[in-house]
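Left out: one protein chain. Kept in place: all the others.
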Amino acid sequence: MSALRPTRPVWAAIVAIPVLFVVIAALQVRIDAVMRSAVNQREELLLQSGNTLRKLSLGYESLLADIYWTRAVQYYGERLGVEDANYELLAPLLDITTTLDPRLIVAYRFGSVFLSERGRAGPGRTDLAVALVKKGIAANPNEWRLYFDLGFLYYWRLKDYPAASTAYLAGSKVPGAPPWMKLVAARIAEKGGSFDISRTIWAELYETTKDPHLRKKALQQLQGLKAAEDEAELNKLAGQYRDRFGHDPASAKELREAGLLAGIPVDPAGFPYVFGADGKSHLSPESPIVEVKP
Amino acid sequence: MNITSGAVAINAFREAVRDRVLYNLVVFALVMIGAAILVGQISIGIERLVIINLGLSAISIFGLVMAIFIGVGLVYKEMEKRTLYSLLSKPIHRWEFLVGKYAGLLLTLTVNTFLMSVGLAAALFYVGRPFLRSDLSVVVAVYFILLELALVTAFALFFSCFSSPMLSTLFTLGIYVTGVFAKDIRDFGKLTHVPVLEVGTRVLYYVLPNYHNFNVIAAAAHGDSIPLSLIWQNTLYALAYVGLILAGASAVFSRRNLK
Partner (left out) sequence: MSGPAIDILGLTKDYPLGFWRKRMRRSLDNLILQIEEGEVFGFLGPNGAGKTTTLKLLMGLIFPTAGTARIRGRSIEDIRMHSDIGYMPEQPYFYDYLTASELLDYYARFFGYGPAERRDRVAKTLGRVGLADAAELQLRKFSKGMLQRVGIAQAILHDPEVVFLDEPMSGLDPVGRHEVRDIILELKKQGRTIFFSTHILSDAEMLCDRVGVLHMGKLFGVGAPDEIVSIEVRGMEVLFEARDGRTLPANLPGCATKIGARYRIEVHEEELYAALEQLRGYNARILSVSPVRPTLEDYFLQLVTGKGASGVPEVNRQ
């Protein structure tokens, strides 16, 4: 038999608690908005030293590393595309993460790509990116992907082809490295930059990482490269058109009517190429690839 | 708060004072003095930063410890020692008793925090920086710490109604830690890309007390101004959450058979 106990406070609670939870959630949304808009104000990582944190973490370094890794990703995500975004904490966050857990490879890879991004997409600090990847190689000398990343930085960002070639060569010697790394090293040493090599590199990045941000980036880059290739091809055809008709083609349709093209070419995002006043082909302004074309 | 709860509150405050709880201020004072002296030797320009960071963090930690350790005994002690027997035979509702005990501890914490802030101001003064307008953000930071403590105390009181001090401490501390990392938990969930986990962690984010809302220590250290909207939003948030927990505590405690 249940006891006869007061029910009024229970009913009051049953009514009040859900209502208050709704209020709380609503307030939380507002608070998050306020805190996010303060994102460009200076922030402080209380402890910027990864080593100090490591000592303080009392054995929970990996957990703390995961937390800082998540924060780094979140930090970047909040700022991507924001006007005048301030990325100054990205490098320290990644540095702390990798000090706490030197074997968190994805952090090095993330840093190599996004630390070196410019403009609204990143802090544009290739030097920090290189330092981070070298730190990663020091801690993980058998991780061929990191040599790949280092090579990528030299090749893509710094256009330092000898250094890039050296990096790829070093990586190719690591057990488990894919055979084409040696080839790439040789080709770069020979020819410097080319579409083929760039495509190989981004394609490899896409294949070998599971991190969704990196994959997205790589895919975009591949699309941009394809677009650049397509445009180069179209420009060649435009040149033929000019030779034949004496003026620049106004659109791809004219090229097709002239028999130079089989159909209307579209970029990897599905938008047709257009011709500008200068007679050169460009991406359609509506195409999302416009942003990433090298 | 009515007269009855007020009487209980004042008595709870009196108990804290007589239990010499406020002696923790002595330790705090020593810490601040030590810091101020040390900092004087460091290169110019960041003394303010360090003192504020250290001071606010210490205020937060001392307050947290006090809130939990006194809070988990608020109701439990009275039930164990049976002092509640004579009290509840008087014309006082059980919820009035709870609100009174809560308010008493909150009062103790407020007094404690205020005195510590004075200590912090003294340390800043010693270090030689005159008070600037931007120091207002330090005041706001202290206020936010108080709001944080109000939440923690409410949880401690809630658990005190039905659980032993050791378990209550674990629960309260557990909720505190989870609340501090609430945002990270939600972000973890987003990264997994598993829909159930994403939704689950999102719900958790809104249900848990998000203590990071109240952490503006960094901004205060740099003298950044804190938006007014955040101040009233955090106040409302704390009010709503405390109300929620006290409602729950009343419901639980009102039905409890005392031993």
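A and B are the chain letters, set down in written order, and residue numbers restart from 1 in every chain.
Assume a contact is a pair of C-beta atoms (placed from the backbone, for glycine too) under 8 Å apart; a residue touches a chain by one contact, two chains touch by 3 or more.
Predicted model only: the values in this text are computed from it and were never measured.
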Residue among B:92, B:136 or B:236 that touches the chain left out of view: B:92
Of A:6, A:162 or A:212, the one touching the omitted chain in the full complex: A:6
Interface with the undisplayed chain - residues on chain B: 3-4, 7, 11, 14-15, 18-19, 81-93, 255, 257-258
For chain A, the residues touching the chain missing from this view: 1-6
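Here is the rule we go by: only the chains that are shown with their structure count from here on.
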Centre-of-Cα separation between chain B and chain A, whole angstrom: 41
Chain A to chain B touching residues, read off their complex: 3, 5-6, 9-10, 12-14, 16-17, 20-21, 23-25, 27-28, 30-31, 34-35, 38, 41-44, 46, 66-67, 70-71, 73-74, 212
In the complex, chain B residues that touch chain A: 53, 57, 94-95, 181, 183-184, 187-188, 191, 193, 205-207, 210, 213, 217-219, 221-222, 224, 227, 229-230, 233-234, 236-237, 240-241, 243-244, 247-248, 250-251, 254-255, 257
